[in-house]
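Dropping a structure here in structure tokens format, bear with me for questions.
What you see is the complex with one protein chain gone and the rest in place.
== subunit A ==
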Amino acid sequence: MSRNKLISLAEAVERHSWDGMQYASGASLPVGSDTIVFGRELVRRQRRDLHALFHCNTQQLNLLAAAGAVSKAECGFSGLEVFGFANGLRRAVETGQLALEDYSNLSFGLRLLAGALNWPFAPSTVNIGSDIQWRSAFAPDETPARHKIPTVTDPFSGREVGALSPLKPDVAAIHVSLADPLGNAIMLGTEWSRFELSRAAKKVVLIADAIVDTACMRQFPNLVRIPDIIVEAVVYWPFAAWPQSSPGFYDVDEAHMKAMNKALATPEGTEAYIGRYVDGYTDLDGYLDMIGRDTIEQLSRTGTAFLLDPFRQWIKTPEEVRALASGDAR
């Protein structure tokens, strides 16, 4: 039965994370949406030995890797786009602290699709013939790798293709623009692979920039790509993707993207960053103060703001959300 699933971020991380879990973030590449606040909370709680499944690296994986929380990671892309190399992840890989298994952006999505459909594997016409197929960081002595993307024969044409292993993460924290308290969600901008991930993961926690009334979902059911029946919990957290962006809500914080990546390049910088930006708040108000109210106002003046217009009438105020969260969700 549908129920109010709104819980606090702290509670979501307490209930839905553990050392050694396979953890996926539902994001849209390194500059767009991501559940970075969930990652900050994982660091604060000193979760360890995570196996990170990130379609693309984001500042969340960059931070988790820099903090030493991740021992294995699988990615399709592991940089920060125009912001350059991800220094925290890079340092963890170069020192051998973290084993990073490489795929591509299509093959990673296909692996989520295979997991969602409970397929034994997904056939792949990409990644074959390149070192993505032949080299495995998880099995370094096995060259060419035989168990990463094994070659299989198409039973119809006889052509050799690759077999991609399915992904079924233990927990996916998925960033969405709008969610209702039941867990129906709308994503603005590219959804990247959040649709497939929401079906592949064993548990789905939504982190939403805004909470709307369910009437909003009934008005735009075609846009609700994540329905409540597959969602475990909903967390309300504005600027959840900061310093990355969220179409309709806020632009990327260029200065913090650069400062954060610079800090994560060294253990000392990472420690200082965690002191200030992970341990530097205890609640949502404190978090928004930490970003800075002026910065928030500036980032909110996004050229994508009009994307939110059709939904504004259903967006709940922070007070309304607080009242909902303290109700039957407990």
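Quick note on the criterion: a residue touches a chain if its C-beta (ideal position, glycine included) is under 8 Å from a C-beta of that chain, and two chains touch if they have at least 3 such contacts; residues count from 1.
Please note the rule applied: contacts and distances are computed from a predicted model.
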Chain not displayed: protein name in its UniProt record ("Coenzyme A transferase", "Amino acid ABC transporter permease", "Tryptophan synthase alpha chain" or "Malonate decarboxylase acyl carrier protein"): "Coenzyme A transferase"
Among A:100, A:172, A:260 or A:284, which residue is in touch with the absent chain? A:100
Of A:56, A:217 or A:321, the residue that touches the missing chain is A:56
Per the whole complex, from A:2, A:46, A:118 or A:190 the residue touching the absent chain is A:190
Which residue, A:7, A:132, A:278 or A:291, contacts the hidden chain when the whole complex is considered? A:132
Omitted-chain footprint on subunit A covers residues 28-32, 55-57, 75-79, 81-83, 85-86, 89-90, 93-96, 100, 102-110, 113, 125-132, 135-137, 139-141, 143, 159-161, 188-196, 245, 247, 251-252, 254, 257, 302-304, 307
